[in-house]
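One protein chain is absent from this view; the other protein chains keep their places.
What follows is chain A.
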Amino acid sequence: MIGKLLSTDLLKMRRTGIWWVVLIGPVGLAAMQALNFGLRYDYLVRGRYAADPWSGLLNETAMFVPIAVYLAMTLLMAMIANIENKQNSWKQMLALPVRRSQVFASKFLCCLIQLLAACALLSVSTAAVGLALNFSGPIPYADLLTFGVYPMLASLPMLGFTLWLTLTFRNQAIPISLGIAASLMSVFGASMPEVVPLAWPALVVSGQRALTFMGLGVGLFAVLYLLGSAHFSRKDVA
């Protein structure tokens, strides 16, 4: 059933421009670093990061990952929910023989697939930047693969919250405002106390007990997801 729902949801995304967001986000981030490293080649590649230009590139890019992930979650979920919210298609969708918890799950999976696709694209396009700039040294495959996904996992509580807000309320101004605020605040994540979930992606990026904060992120997400799903399954559909 969940497979059918997922294929339906993916069909509904045709011509909505959602996949452009998935493409432009990571590619844009890599392009920014290409510019940064290309223009300041002598200073950055031959000077500051001469010893290990690859980790220089990864570190510079990783600084922007938390803000990008928060923005992506907000934007993608708003767009996914908008497909149903726009013409209030919920009433038609939920009058079909479907379990509401599975509808909720399918929307989450859509967003997760897109976030993972964006992370993969970030890995590929960042690698392309390094190769194009002729970086010396071995390509750090493991770091390239994880430097997007790890902060993303630590940011998941935001998705849990946004998932519920966007799918439950027709007015998308609130989740979008909150998402933008969160992404802006995440820039200062490293200087926030550890108990604040907004700090977790930045803490993962800085490499301090990355595993702990990823685990916390996934754990808190699970709680928020279950609460959101339970409410979505019970609420009256207007």
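Just so it is clear, a contact is a pair of C-beta atoms (placed from the backbone, for glycine too) under 8 Å apart; a residue touches a chain by one contact, two chains touch by 3 or more; residues count from 1.
The rule we apply is simple: contacts and distances are computed from a predicted model.
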{"item": "The complex's invisible chain, by UniProt name, from \"Dehydrogenase\", \"ABC transmembrane type-1 domain-containing protein\", \"ABC transporter ATP-binding protein\" or \"Dihydroorotase\"", "value": "\"ABC transporter ATP-binding protein\""}
{"item": "Residue touching the undisplayed chain, where the options are A:5, A:81, A:152 or A:204", "value": "A:5"}
{"item": "From A:40, A:86 or A:209, residue that would touch the chain that is not displayed", "value": "A:86"}
{"item": "Hidden partner interface residues of chain A, rising order", "value": "4-5, 7-8, 11-12, 14-16, 83, 86-99, 234, 236-237"}
